[in-house]
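Pasting in a structure now, in structure tokens, and then I'll have a few things to ask.
Only a single protein chain was left out; the remaining protein chains are all shown in position.
Presenting subunit A:
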Amino acid sequence: MSTSYTRRGFLGLTSAAALGAGLSACTGGGASTGGGATQGASNNLRLFTYEDDSTIGLLKAQVKKFDEQNGTTTTVDSLPGSGAAVYPDKLRTELLGGKGPDVWRIWGGQIGSPFAKAKQALDLSKYYDKYGWDSKINTAAIGGMTFDGVKSGVPFLALGVGAWYNKSLFAKAGVSAPPTTYAELEAVNDKLVAVGVTPCGLGGKYGWDIMRLFEYLLEHTAGPDLHDKLLTGAESWDRPEVVEAFTLFKKWQDKKWLPQGALALDPADVEPWYVQGKTAYTITGPWTEAAAILAAKKSSAAFGNFELPTDKSPARHSGFVEGYMINAKSGNADKAAALIDFIVQPATQKAMNITASTVKGAEPDPKTLPLAAQWSQKYGNNPFYTIQDQAFPKKQADQYFSVQSDLLQGKVAPDAASKKMQEIVSAWAKS
């Protein structure tokens, strides 16, 4: 059937039937967009984010500065610690309720994509021209928030994921320097297990954390070109490189290089384990310095980071972007864009301690965040592959996590897992 309806139209119609014409008029049956009509212009803005306690104060201080300069009043609401599994739901509900924020923070790729495709996020092309963001912001990062050719977001963070380790546990295992090849990494894992230390702390609840290991293994076995093609469905997953990656993935669990029962562990619990001395390292990004190391009142000097060795050229790590979108129904789009422009100024980024800014001149301060600065200097310019939970839509990402789960439980063999992945990706690519 091809009849098309608008959600508001239906709501209006049924309201009229149920409650009479007077009440239906209140619900606005004639509007053609979800979540209510365009809000009126005012000096009040609302920004929705997922900053945690360690960073929300810095953001609020900068927003206050913007308000003072522009005569606006901006409310900052945050849903900390929820991750990409919950935050987009809350945002979506707010938008459909007609009281969505004027500006919201969001991840790029397939997490931000639905908001752009549903036209809940404003096309920001004219603001890109007005503020010259194209020349100020990292081009690859802008690509991560461009959907079907429409620039729907302004990236301010381009985060790389690597290994963050506890130096004392490496020393306990007799490891004096980070590994530079995959074979060396495996040798490090063996040495750590031999002294009773679990090497890599990752949690499988939600799927996305333990996925960071598999995507690294896939980069190691498939290499950059093939990996990129696999993510878009341009090449079949049913191939030896993928089977090898799944085989290695299982090996990491079987050799106890992952915590026991990793599949059930919550990433929020497991990630700080390397700081607490329960695991030797984890796979995470530069935010961990503020969120795990400094929050635990530990010295950054006791920890280190390194890019996971892929043995491939160019050396790449997993990465993703985060940025801001503007509500398509906001009556304050100009002021919202001005707020975003203020946020992506190098001075603001530095004041907010942004660890991997997309803006030149906002590199992390080595005095306050030495490890983030070190990562930025050593690996910040290396290319990255799209983190896999942003490469696939949520449904396909969950199916993919399910395959990983079955593999680690021994319910499917690596070759069957590869075939299953091919079914999932090809079905998505065709849709």
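The rule is simple: a contact is a pair of C-beta atoms (placed from the backbone, for glycine too) under 8 Å apart; a residue touches a chain by one contact, two chains touch by 3 or more; residues count from 1.
One rule holds in what follows: contacts and distances are computed from a predicted model.
**Student:** Per UniProt, what's the omitted chain called: "Menaquinol:cytochrome c reductase iron-sulfur subunit", "M48 family metallopeptidase", "Carbohydrate ABC transporter membrane protein 1 (CUT1 family)" or "Heme exporter protein C"?
**Tutor:** UniProt protein name of the non-displayed chain: "Carbohydrate ABC transporter membrane protein 1 (CUT1 family)".
**Student:** Just to verify: which one of A:A187, A:A264, A:A302 or A:A429 makes contact with the chain not shown?
**Tutor:** A:A264
**Student:** Which one, A:E244, A:D398 or A:D415, makes contact with the chain that was left out?
**Tutor:** A:D398
**Student:** Pick out which of A:D89, A:D225 or A:D365 touches the chain that's been left out of the picture.
**Tutor:** A:D89
**Student:** In the complete assembly, which of A:P114, A:G143 or A:P224 touches the absent chain?
**Tutor:** Answering carefully, the residue with contact to the hidden chain is A:P114.
**Student:** Please identify, in ascending order, the residues of subunit A that touch the omitted chain?
**Tutor:** Where subunit A meets the chain not shown: residues 1-8, 10-11, 14-15, 18-19, 32-34, 85, 88-89, 92-93, 95-96, 114-115, 117-120, 198, 204-207, 259-266, 269, 278, 393-395, 398, 401-403, 405-406, 409, 411.
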